[in-house]
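Take a look at subunit A:
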Amino acid sequence: MKIRLDEVVKTFDTFRAVHGVSLDIESGELVALLGPSGSGKTTILRMVAGLEYADGGRILFGEQDATDIPVRDRGVGFVFQHYALFPHMTVAENIGFGMKVSKVRRTKAEVAGRVADLLRLVKLEGLGDRFPTQISGGQRQRVALARALAVDPKVLLLDEPFGALDANVRRDLRRWLREIHDELGITTLFVTHDQEEALDLADRVVILNEGKIVQQGTPEEVCRAPATAFVMKFLGDTNRLRATVKDGIASLDGLTLDAAGCPDGPADIYLRPGDLEWTSEGDGVAATVSRVIDRPDGRRLSVRTGSGETAELDVPPETVVAAGDRGVLRVVRMRVFAA
Partner candidate 1 sequence: QSADKILNASYDVARELFEDVNAAFVPKYKADTGKDVTVDQSHAGTSKQARAIVEGLEADVVTFNQVTDIDFLVKNGFVSDDWQGDFASNASPFYSLPSFLVRAGNPKNVKDWSDLVRDDVQVIFPNPKTSGNARYTYLAATAYAREAFNGDEAKVKEFVTKLFDNVPVFDTGGRAATTTFVEREIGDVLITFESETTGIRKEFGEDKFETVTPSVSLLAEFPVAIVDKVVDKRGSRDLAKAYLDFLYTPEGQKIAAENGNRVRDETVAAEFKATFPEVRLVTVEDVFGGWSKVQEEHFASGGLLDQIYGER
Partner candidate 2 sequence: MTRRRVLPGLPLSLGITLFYVGLIVVLPLGALVFHAASLGPEDYWRVVSSARAVASYRVTVLSALAATAFNLVFGLALAWVLVRYQFPGKRLVDAIVDLPFALPTAVAGIALTALFAPNGWFGSVLAETGVKVAYTPLGIMIAMSFTSLPFIVRTVQPVLEDLDPTLEEAAQTLGGSDRSIFLRVILPLLMPALLAGLSLSFARSLGEFGAVIFIAGNQPMSTEITALLTFIRLEEYDYQAAAAIASVLLITAFVMLAFTNLLQARALRHTARS
């Protein structure tokens, strides 16, 4: 099922939560909606599901205008952020619910068989008789997904599916969701505010800010070529150093860097902690270490440049360095955005 959003607008009272969003989701694609809190991710997802009406624009399911299709007939599987499992039903009953209430009559045995299949799919064999309160968060998440899958949805919508879980569990479920998607090939749209999750999981990432799409593309595209400073910052830790651009050349503390395409004037140079290297001397920005933080996979240095700006960078764990050391920041790669 191909889904198209065409200039969709949504206003709550007087607050415009979604400003003319247009988006095509190809059949079988796995797309992530990524954005900070309040950027309209949930609102878009709910409009696609039919749980909210758009004020303007159109949403098409295949060729059909979705507005005319009530929620219960849209054939969407929705996985809610807090699972929304029915607390009074067992896991198996939760999963079987959609089949029981469906217009398509199924025998008890059919339902039970399909529930068993789904329990196997989500790796919860043997937990069918538990109640949602009797299983862990990660397991609940999987039940929620199985429940959504049980009705053979044409589209799968997930709202921060792993938001409330531990980092380790998230990582596992993420892989597993990818596998399920690859196996079933259902068009999937999922919402997250976790960059890592979106990049790890999605075929395509749509980055939203304040109700507008600011960039969309494959993980590689958005990571390697962030369209704006917002995207750059939003995707991960960044250092910002102020510079001045003239004729496509940015100068920074005596250092000159290529800034082709950037208009003349003040500009910001954005660098990730891994974009800097620490050397005792050489070409680069002079700096002093103000703090060393040990991390499992290396050491992070907080440094202060000669011009008083601060930056952070990661060095290998063996690096011998201490607060107060002086050295040079070598810029390995960077991006310049007009300030």
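Everything below uses one rule, namely that a contact is a pair of C-beta atoms (placed from the backbone, for glycine too) under 8 Å apart; a residue touches a chain by one contact, two chains touch by 3 or more; residues count from 1.
Selection rule: all candidates are chains of the complex that A comes from, given by their letters.
On a predicted model such as this, the values are computed, not experimentally measured, just so you know.
Among the candidates 1 or 2, the one in contact with subunit A in this complex is 2.
Interface residues of subunit A, counted against candidate 2 in their complex, comprise 49-51, 71-74, 76-78, 80, 82, 84-89, 97-98, 100-103, 131-133, 147-148, 150-151.
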